[in-house]
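To start, I am sharing the structure in question, which I have written as structure tokens.
The complex is shown incomplete by one protein chain, all other protein chains being positioned as in the whole.
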Amino acid sequence: MSHIRSRFNAPAAKPVVEYTSSLPFDKRLYRHDIAGSIAHTKMLAKQAIIPQQDANTIIKYLTSIAGEIEQGKFEFKAELEDIHMAIESRLFELTGEIAGKLHTARSRNDQVALDMRLFTKEAISETVVRLRFLQQSLVELAEENKDVVMPGYTHLQTAQPVLFAHHLLAYFEMFQRDAERFGEALKRTDVMPLGSGALAGVAYDIDRDFVARELGFSQISRNSMDAVSDRDFVIEYLAAASICMMHLSRLAEEVIIWSSAEFGFIELDDAYATGSSIMPQKKNPDVAELARGRVGRTYGNLIALLTTMKALPLSYNRDLQEDKEALFDSVDTLLPSLEVFSGMISSLKIKKENMERAASRDYILATDLADYLVSRGETFRNAHGITARLVSYAAETGKALNRLSLSEYKRFSPLFNKDALAISKSSSVAARNIAGGTAPQQVEKAIDRAKEMIGKSNKGGF
Amino acid sequence: MSHIRSRFNAPAAKPVVEYTSSLPFDKRLYRHDIAGSIAHTKMLAKQAIIPQQDANTIIKYLTSIAGEIEQGKFEFKAELEDIHMAIESRLFELTGEIAGKLHTARSRNDQVALDMRLFTKEAISETVVRLRFLQQSLVELAEENKDVVMPGYTHLQTAQPVLFAHHLLAYFEMFQRDAERFGEALKRTDVMPLGSGALAGVAYDIDRDFVARELGFSQISRNSMDAVSDRDFVIEYLAAASICMMHLSRLAEEVIIWSSAEFGFIELDDAYATGSSIMPQKKNPDVAELARGRVGRTYGNLIALLTTMKALPLSYNRDLQEDKEALFDSVDTLLPSLEVFSGMISSLKIKKENMERAASRDYILATDLADYLVSRGETFRNAHGITARLVSYAAETGKALNRLSLSEYKRFSPLFNKDALAISKSSSVAARNIAGGTAPQQVEKAIDRAKEMIGKSNKGGF
Amino acid sequence: MSHIRSRFNAPAAKPVVEYTSSLPFDKRLYRHDIAGSIAHTKMLAKQAIIPQQDANTIIKYLTSIAGEIEQGKFEFKAELEDIHMAIESRLFELTGEIAGKLHTARSRNDQVALDMRLFTKEAISETVVRLRFLQQSLVELAEENKDVVMPGYTHLQTAQPVLFAHHLLAYFEMFQRDAERFGEALKRTDVMPLGSGALAGVAYDIDRDFVARELGFSQISRNSMDAVSDRDFVIEYLAAASICMMHLSRLAEEVIIWSSAEFGFIELDDAYATGSSIMPQKKNPDVAELARGRVGRTYGNLIALLTTMKALPLSYNRDLQEDKEALFDSVDTLLPSLEVFSGMISSLKIKKENMERAASRDYILATDLADYLVSRGETFRNAHGITARLVSYAAETGKALNRLSLSEYKRFSPLFNKDALAISKSSSVAARNIAGGTAPQQVEKAIDRAKEMIGKSNKGGF
Partner (left out) sequence: MSHIRSRFNAPAAKPVVEYTSSLPFDKRLYRHDIAGSIAHTKMLAKQAIIPQQDANTIIKYLTSIAGEIEQGKFEFKAELEDIHMAIESRLFELTGEIAGKLHTARSRNDQVALDMRLFTKEAISETVVRLRFLQQSLVELAEENKDVVMPGYTHLQTAQPVLFAHHLLAYFEMFQRDAERFGEALKRTDVMPLGSGALAGVAYDIDRDFVARELGFSQISRNSMDAVSDRDFVIEYLAAASICMMHLSRLAEEVIIWSSAEFGFIELDDAYATGSSIMPQKKNPDVAELARGRVGRTYGNLIALLTTMKALPLSYNRDLQEDKEALFDSVDTLLPSLEVFSGMISSLKIKKENMERAASRDYILATDLADYLVSRGETFRNAHGITARLVSYAAETGKALNRLSLSEYKRFSPLFNKDALAISKSSSVAARNIAGGTAPQQVEKAIDRAKEMIGKSNKGGF
């Protein structure tokens, strides 16, 4: 750092050193930083901006510094304010003066933008892989329980019978949209910023496309001032992660409710449950609760960076340093959440009888009766009213709908006929035989399609 | 509403009616609701679920209801809880019993999802159009001031000279990414949910693809439970709007700072400035301040809906009603912000002399001196140190760099030669002649490319 | 507005007028604005800054303007940018020139701060009143069901039996803290800003304390620049409202879960439930769902204003106009939510048998068995382990704990004796007889204390 402060008469105050240092967290970017420096150095030599021999030396020692860090032998000195200076400073120790050529035609402003883009690209790839595993767990569980009927809920009130598999596949769709979103964020992340310099571009005859190719980027940035002050790609990850964690929180909520004694629809595998320090009988869905709770931090990280970016004038401002911990924390929240959910879903024990018992009660077939009347010529609104009165009557007399006699039915509409009594949760489910509906035939198709999409993505598409 | 409550013995309590009614705000969806109902009715007739003649009657009166609303003749009765019931109820008044057939094979759950998707599609289109206008204003202003040099800033400290046009084009890039994001959100919005029923699909032989075609959707939803409980598309709009307003807040901050007496880089047109109730001399950049302030509400709306969606079990829950005002408010914030910014930018008066004077001071060319030394064989780090000491010396003696003599230069490095004294803000700008840099040649290219992209989008692409 | 723009050569552009006008929402402040103007005018006359006769005229017509607005006869002209100018402009119509004296020694900057403080003070008072009503509903329901035992939950898993009344009183405590917080926010709201002028104070011999007394403020602001740019008091309301809505969202979640067929602990009164447009049997807890959903908007409003305030330089900036809609929306969300919850809670039907049945199952007494062993000399950790093994055994053999024989018990610890079999949910509840515990005696005390606190607050304390 000392060389950066050469203009100053006094060292930074100690609390300032601590306050401004990003080394405690940006050291995590060391691989990306070194990869970027190596590509940059190769280019400098190729363009004859520095001698090839110096470039070779620099690259050799950068590689060995990477090794030192990986092996835990590297000393991160608190007074070096960031990972860039920490590495450059070590390079000086190893090569002497030659190290001074590395930072030619580069600024920390474009360098850190590069590191963050390399990191975010990796994070996106890993996120999508884990989304696919979770989708697979859902599809497998759906397929194994293809014929289990459960109550579908609206307002957490019993609504209509649905296939358990259909319910699971709703989450497949959510995670599918998530994967798409991450894929699109990738496009705007996959842009190589080096060459933007501090803000205005650099005054050297560099080859930006070469660096982009070396590092696997498909584009280069198009405006240097934008490139050093843009963090949209980080915000996009944070926003996509927030939506994805929100989906997980919904699934978590259902796992928690279904695990309650009162619902009793599922039982967690012991490996995915925790106990109590005081109540010996407890089997708690802590994994689901933590995922539900952790959606908070992904929202928080999103708001944090959006707030930081508000009203920042161009170009680079130190405020931008705040992009890192927000991103790291959301990545470190989302990735393990996806992982543990895959395992939790795969190992779920389904209590089929409880689901089916619940799907048999509470006038769950009232809509089917209304539809029946429509099929016999009633308007839907009348049919709805008739059935509502029938339900009131049944509730008052304390009977289930299938305990009423045909004559009781007919008291509410002459259109009721014997076949009305044959309506069952199976017939109800089977009747919803349209694209996207819960009929077994449709769900079968949806499972096939889902498997196909997962297969495709394994071959590299989103 | 009464027919919906047919099961109940008591009317809703008055505060409950007010608390639950969405009519005060969802009436805004009347066009979308009626368009959806007409397409649904056509399909019901085509599939022979209702007679063609009844369909004709329903469609005729739905059309006339749309007219009534447009002409302000429609009475929105407080006790009808939402726009769907308000319209259906009016249909009953006009057609009698036949109106009861409209809601066949449909639920308010899929109906409101449809309305929201139709609205959001329109909002996206309009947003992109306005983004294009703003981009055009920026490009035109850049082109008109192609040769104006201003100080580039980092940390709001004078950094290196840049072209004013280059600075403006940084915003072109931001709005370009915004347009892309809205375009991608559109893909996931452009999905037709009708046929999902309350949650499980419907028990009628409907033709979902027909409805989709009628309404201009390119896809149908693939899981009924997901379709009635998904609001990802709204959140995506809110997230994209937040990022876009954040970009506007950055531009607003610069307009405000540049308008200050101390900077004096620009002057707002009178039509875009406001006065003071007490200080007669004031000319205030209220438009920019309000845009900067309003970024808050777009962040707020994003957090609001993310919070609402957290941990909701499937499928439809009444909480989802909260999607509307958040979306409406962000649309109503973003669209006029884009519009007034186009006008404000187009009418800006550029105070070229002030910009150029500011670009001439404060050792702004120090980097160029360091680069000069590198070109003469110094390592960059040494060159940086030498120049820093030179700047310190100049500052202490109170001289600008171009007031130092060659011999003074040479005191710091023998590599300095006469041509070092020829470095100017023009040569500095010109030297950054790489893709994305601030050199006139590059900025010219960037303007051409920008114009081409706007032209392309006028022909329908994003 | 025209007189404010006298310096300008051009009128504001039409979209600018719309973009900057706050009249559509700040007209709600008309009562506060007029009250402030009357107090200000009285003071101007008392201090002989304007003639008493002019003051009388101004006050007379301000009073009549208030009447016009209340009776809906006032025309809010779009081109008048805010409520202040709308009223002043009407005053000119009524009094001519004299109206021009009203704005002496005042700026809109301190004027709007005053209006907002008056509004917020009222909002706080009303909020606390409604909190008290809700607390009362909870206490009454607790008292009526004083002996009902229900399962206490942790992790939504059955944990230990508790009194339903004890559960309800947990919410009493939350709302008590809410009332305290609003009371403290009041202290910082209750500060009179007039006299701060545009930012620097005013150059007239005014009597600020007089104005404060007239308007019922207990303090005057102490720094004019702070006074015109401070919105802490609004943020405090928004923060307290967010926490309070969060508490309501928790209660709402429980109402929803308890209303499910599977729990069946409560039944909503018909007046507080809603039906379905398609499923005739539904009885939905929409009120609870909407309150749960609306917590989102209070969080959103909080973030919105915090974002707006970020990094604003002193003193007044137009961004501050954004305080209004955020505040209004949170007030309009919280007040009705508190009201409908009072009614919903008061009219709840408690299904005592279902609660007690649920409180009898699932090894809910395991902790009591462990405590029993401790009382017989075992360390708690051993006792916990022994009981856990006992529960595993019971679960495997499919028996409830009270179906095991003493000899089965003794297989796990010789310390078990006959009285272990007498442990029941009643004895469990009774045993927690410490301050804050669920024993009937403690809950009785808590109810008494709660009633006393409500009584006290009715007499004016918080």
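Every chain is named by a letter (A, B and C) in the order it is written, and numbering of its residues begins at 1.
Rule of thumb we're sticking to: a contact is a pair of C-beta atoms (placed from the backbone, for glycine too) under 8 Å apart; a residue touches a chain by one contact, two chains touch by 3 or more.
Given the structure is predicted, the values throughout are model-derived calculations rather than measurements.
The chain not shown here is in contact, across the full complex, with A, B, C. Which of A:L248, A:V287 or A:A383 touches the hidden chain is settled by the complete complex: it is A:V287. Touch with the chain omitted from the figure is made, among C:I69, C:V139 or C:A252, by C:A252. In the complete complex, the hidden chain is touched by one of A:L134, A:L163 or A:I303, namely A:I303. Contact with the chain not shown here comes from a single listed residue; of A:I124, A:A159, A:V255 or A:L320, that residue is A:L320. Interface residues of chain A facing the missing partner chain: 4-13, 15-16, 18-20, 81, 84-85, 103, 106-109, 197-198, 269-284, 286-287, 289-290, 292-297, 299-308, 317-322, 325-326, 336-337, 339-340, 343. Touch with the hidden chain on the side of chain C covers residues 3, 6-7, 97-104, 109, 152-156, 159-162, 166-167, 169-174, 177, 180-181, 184, 187-188, 195-206, 208, 220-230, 232, 235-236, 239, 242-243, 246, 249-250, 252-254, 257, 292, 295, 299, 302-303, 306-307, 309-318, 367-368, 371, 374, 379-382, 384-385, 388-389, 391-392, 428-429, 431-439, 442, 446, 449. By the touch criterion stated above, the residues of chain B touching the omitted chain are 151, 153-160, 256-257, 259-264, 275-286, 289, 303, 306-307, 310-311, 358, 361-364, 366-367, 369-370, 384-385, 387-388, 390-391.
Throughout what follows, only the chains that are shown with their structure count from here on.
Taking each chain's centre as the mean of its CA atoms, C is the chain most distant from chain B.
Averaging Cα coordinates per chain places chain A and chain C 33 Å apart. Distance between chain A and chain B, defined via averaged C-alpha coordinates, is recorded as 23 Å. For chain C, residues that reach two or more other chains under the stated contact definition are 275-284, 286, 289, 303, 306-307.
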